[in-house]
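Got a structure for you, written out below as C-alpha cells; questions coming shortly.
A single protein chain has been removed from this complex, and every other one stays in its place.
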Amino acid sequence: MTQRGTLGVAVVGTGKMGADHVRRIDGVTSGARVAAVVDLDTARAERLADGIDGCTAYTDPDAAMAADDVDAVLIASPGPAHEAALLTAFEHDLPVLCEKPLTPDAASALRVMEAEQKLGHRRVQVGFMRRYDAEYMRLKELLDSGRLGRPLMLHNRHRNATLPVPGFTSEMLINDAVVHEMDITRWLLDQEITAVTVMKPRPSSNAPEGLQDPQFVIFETDGGAVVDVEMNVNCRFGYQVQAEAVCENGTARIGDAHGMLVNSAGQWGGSIAPDFVARFEDAYDREVQAWVDATRRGEVTGPSVWDGYAAAAVCETGVTALTEGGRREVKMIDRPELYRS
Amino acid sequence: MTQRGTLGVAVVGTGKMGADHVRRIDGVTSGARVAAVVDLDTARAERLADGIDGCTAYTDPDAAMAADDVDAVLIASPGPAHEAALLTAFEHDLPVLCEKPLTPDAASALRVMEAEQKLGHRRVQVGFMRRYDAEYMRLKELLDSGRLGRPLMLHNRHRNATLPVPGFTSEMLINDAVVHEMDITRWLLDQEITAVTVMKPRPSSNAPEGLQDPQFVIFETDGGAVVDVEMNVNCRFGYQVQAEAVCENGTARIGDAHGMLVNSAGQWGGSIAPDFVARFEDAYDREVQAWVDATRRGEVTGPSVWDGYAAAAVCETGVTALTEGGRREVKMIDRPELYRS
Amino acid sequence: MTQRGTLGVAVVGTGKMGADHVRRIDGVTSGARVAAVVDLDTARAERLADGIDGCTAYTDPDAAMAADDVDAVLIASPGPAHEAALLTAFEHDLPVLCEKPLTPDAASALRVMEAEQKLGHRRVQVGFMRRYDAEYMRLKELLDSGRLGRPLMLHNRHRNATLPVPGFTSEMLINDAVVHEMDITRWLLDQEITAVTVMKPRPSSNAPEGLQDPQFVIFETDGGAVVDVEMNVNCRFGYQVQAEAVCENGTARIGDAHGMLVNSAGQWGGSIAPDFVARFEDAYDREVQAWVDATRRGEVTGPSVWDGYAAAAVCETGVTALTEGGRREVKMIDRPELYRS
Partner (left out) sequence: MTQRGTLGVAVVGTGKMGADHVRRIDGVTSGARVAAVVDLDTARAERLADGIDGCTAYTDPDAAMAADDVDAVLIASPGPAHEAALLTAFEHDLPVLCEKPLTPDAASALRVMEAEQKLGHRRVQVGFMRRYDAEYMRLKELLDSGRLGRPLMLHNRHRNATLPVPGFTSEMLINDAVVHEMDITRWLLDQEITAVTVMKPRPSSNAPEGLQDPQFVIFETDGGAVVDVEMNVNCRFGYQVQAEAVCENGTARIGDAHGMLVNSAGQWGGSIAPDFVARFEDAYDREVQAWVDATRRGEVTGPSVWDGYAAAAVCETGVTALTEGGRREVKMIDRPELYRS
C-alpha cells in the first residue's frame, strides 16, 4: 500500500454492523474499497462480495488477511471472536478498526494489549464512534480550550425507545450501553474513572419483569469529577443522547437536536431520532473515514487498546456495583508506555 | 381620592372583556376596587355588582361617573360606544382606561383627541395591552438601549387557531388583529407608519369562502424601517405572536414561548397557547395595575389618544391597501403638543 | 375580618426579605394591606410604617398580633426567632405565612407541629415559594395528569453566580439551598425522601478555601424514585434553576428560560437571570396572593408545618451525609392525621 493508493479493507463479520460497514466503505468512504469479506456463513459472505468489484469472500480471517490486496482489517464479528481476529491481524501486522467492545472482559483485553505491545507499535483503533459525533467533538474542543475552566461534573442521558435486543439483561445495560458514557467520560475529561455507584430507581412498567431499567450510574474520576448517567432502555419516546459538562465558569450541553422546529396541532417542537443509527450515522461515517485517512498516512489514531481495556475494567466494576450495591472502586493496571502520548 | 387610597373604578360595559376586567380589579389588582358596573342590560350589571362589596350597578354611564365613590373609569363597551363614554368621562374629568379600539375610525378618534386637548391634560390610557407583555417590554428595553444599533426591519407573526368570531371579514383582519402590530411597531421603533402594502397569498382552505386569510402586510416608517406582518386567523395549531427586530448589529426575537420542554411519543417540544387570553393574561394584569398605580400617583401614562388615532389612521389605510391593492400612503395630522413628550 | 374585607397583615421581621414582603403587600397583592410591622429595631420599623397609610410599628410581636386591625401574620424574621413567633400566632389563632425555614431543625419543627395539632386546625403556610413558580406549576400539573406515566427520576440544577452571603459554609449549601430541591421533590412527586447521599466533586477554584462547592446530592424516595441535585454556588454565569422529570413514557424539563433570543457578536442566545429575585419574583407575588386569597376564604393551603418538618429532617440527614460520607437514611415520625389530605 502506497500512501496515496486506495486502501483494500477486509471486513471480518458481516452481520448487521459488518454489512453496514461494507456498504459504507463501498459507497461513502473516500480512499478505501472492500477487498474482502469474511464470514463463517459462506453464502452470506459471497452474496455481499458479489455486489462489489474486486471483492473476495472468505470463511477464514487468516486467509483474508494474507491476501495481497488486503491492506487493513475492520473487525465487526461478535465480541467473543475479537481476540482471535486481533491476534491474527497482529501476525500480519495490519491496521485494524475493531468494533466495540475490544473484547468481552478486562482479562482478554489485557492479553490483546500485551500482544500489541510486543508488536511494538499501535495497530488498533477501537470503535467508540461517539468520539466522532459532531456535537461531542465541539464539546471536547470547548473543554480542551479551557474557556469554561476545569470540568467539575458531567451529566449524561442515554435513552432508548425500546430494548435494543430481546433478552437484554440488567448487566447488558452496563456493558453494552453505559459503556459509551464510560468511554466518552474518559475522553472528554481526559481522566480515568476510579469508582462506580449504581442507583436503582423502581423499574419502569415498560421494562420486562426482572430488568433493572432505568439505572442511574455515578462515576468518580481521578481528576475529582463526579459524573452521572441516566441509562434508560424503555423510554418509549425515541433515541436520545445528551451530555452537559459543568465547568468552573460555565456549562455546555449537547444533544437537544433542535434542527427543525415545527408548529402543529397545539405543539411546537420537532421529532426525536428513532434509533442510534439515525442519531449517529454521521459519526460512523466520520469514524471510518478518519481511520482510512490515518491508515493511508501510515498512522494510528483514535481510541486505543488501552481505551478498550479501561472500558472493560470499568464495566466489570459497574456490574459489581449493580449486583452487589454500594460504591465500588475500579482496579486497573498502570498505563503502559505505548499508550501514553 | 388621596394618593394612597383605594381607587374606586367604574367599569363601563360588562361583556366578556368587561366582566374579565371586573374580576381582575376585584381579585388581582392591588389598590383598586370595583365601585360601579355599567351596562344597558340591568340584570347583567346587577348580577355582577351583587358579588362585590360596595359595588353599585348602573345603566347610565353618566350617573356612574357622577357617583362619589367613583375615581376612575374603565371603558370596555363595544367600540361604537367609546366616543360618548370618553366625552362623558372628560366632563367628570376622570382618568380612563379605554379598551381598544379608541373609537372605530380616525375621524371620531380626532374628535376625542380634540376634546382631551380642550381639557388641557391627558386623561386617557388606551388598551394596547401588548406594551405590557413581559417579552415585548424586554425587546423594547433592548432596542432603546441602542446595544444592537438602529432597527432596520421588524418581522411579526400573528396567528390564531381559528376565526376569533364567526363572520370575521377580511377588513377585520386589519382592524381587529393587525392593529396590534401597528401599535407595537410604532411603540417599539418610536416611529410613525407612513405607508401600507397588503400582499394576498392564495387563501388557506381553512378559511371560509371569501375571506382573505392569511394576509402579509408591509409597513414603511418615517424612520426608514420596513416592517412585515404575517396575519393568520386559521392556522389551526394555536395562538402565537412573535416578533423579530433586525438591527444594524444584531437581531432579537420574542414569542417562541419555550417554557417547558417535553419529550414524548417521538417528539420534543411544548404546547402552544390556545388563545390570546392564555398568551396575554399577564399583560392584561400588568396593564391594569400600571394604570391603577399611575392614577393613584395622579399621572397618566401608557398609550395615548394620539396612539389610538394613529392606529385608526393606519387601519383605514390598510383597508384601502387590502381592497384596492398596491402601496398606500398614510395621511395623518401633525402630532399635537399635548402628545409630544 | 369578613371574607370580602381587606386583610390586615402584620409583617414580623423587616430585613431584606421582610421589607420586600411589605412592599409586595402594599403595592402588588390584591385584598391585603400592611397593618403592622414588627422589628426589634424600632427606628427601622417606624420608617417602614411611616410610608404606609394605617400601618403601625411594633417591637413586640405579641402586641402586634393582639391589635384589632391585624388579621394575619407574615413571619420574615431570622430562622431562630420563628418558633416563638409561630407559638404567639397560635395563641391569637391567626393565619400565618412563615418564611422558610419553618424552624432551624427537626426538633423545633416537631414542637411547632405539636402546637398546631393542639390548636386542632392548620394555621401555617410555609414559604416554599417555588411551588408557586409558573414553570414548576406546569411541571406538577403534567406529572399529576399521568400523561407521561410514573416519575422514575428527577434531575435538578441549582446554580448561583456567587456565594449568597459571605461566610457561606458547606452545610449551608444543604440547609439553605438544597432544601428547595428537597421540598420541590416531595411536592412534585408526592413522595417522602428516605435516603440522602452527597457526592463531592473536587471544589471549583471559584469557591473559597474549605468550601465543598459544588455538591452532587442524591435522594431516594419511598416511591422508588432517584433524584439528583447539582448544587453550585459559584458558577459565575448567573442564577439558574432547572428540573427534568423522567417518567415512564416521556420527560419534561423546565428552567431553560429562553424568553428572548438575541443574535449578536457571533452568538445566539439570551441572558441568564442574575439572582433568585429576578428568577422567582413572580413566584413570591403568586405565593403571597395565594395565601391572602385562601385566608380571606377562611382556608389554609400551600406547604404545611409537616412540609417544614420534613425539610428539616432531610436537611439534617443531608448534613450527616455531607460530613460523614456514604448513603444516609432519613428518620421521620409518622405523618400526623392533621397533615394528611
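Some points to look at:
Order as written gives the chain letters A, B and C; numbering starts at 1 within each chain.
Everything that follows uses one rule, which is that contacts are C-beta pairs under 8 Å (C-beta built on N, C-alpha and C of every residue); 3 or more make two chains touch, one makes a residue touch a chain.
All values reported here derive from a predicted model rather than from experimental measurement.
Only one of the listed residues, B:Thr42, B:Asn249 or B:Thr323, touches the absent chain: B:Asn249.
When the full complex is taken into account, the listed residue touching the unshown chain is B:Glu230, out of B:Asp20, B:Glu46, B:Asp62 or B:Glu230. On the side of chain C, the interface with the absent chain consists of residues 235-238, 240, 256-258, 261-272, 274, using the contact rule stated above.
Interface residues of chain A with the unshown chain, by the touch rule above, are 4-5, 26-31, 52-53, 134-135, 138-139, 142, 147-148, 249-254, 256, 258-265, 289, 293. Even with one chain removed from view, chain B keeps its contact list with that chain: residues 149-150, 152-153, 155, 199-202, 204-206, 214, 216, 218, 220, 223-226, 228, 230, 232, 234-237, 246, 248-251.
The rule is simple: only the chains that are shown with their structure count from here on.
Chain A and chain B touch with mostly matching residues; of the residue numbers seen at this interface, over half occur in both copies. Distances from each chain's CA mean to the overall CA mean are smallest for chain C.
Here the spacing of chain B and chain C, counted between their Cα centres, is 37 Å. Look at where the CA atoms of chain A average out and do the same for chain C: the two points lie 45 Å apart.
Averaging Cα coordinates per chain places chain A and chain B 58 Å apart. Shown for chain A are the residues that touch two or more other chains, namely 235-237.
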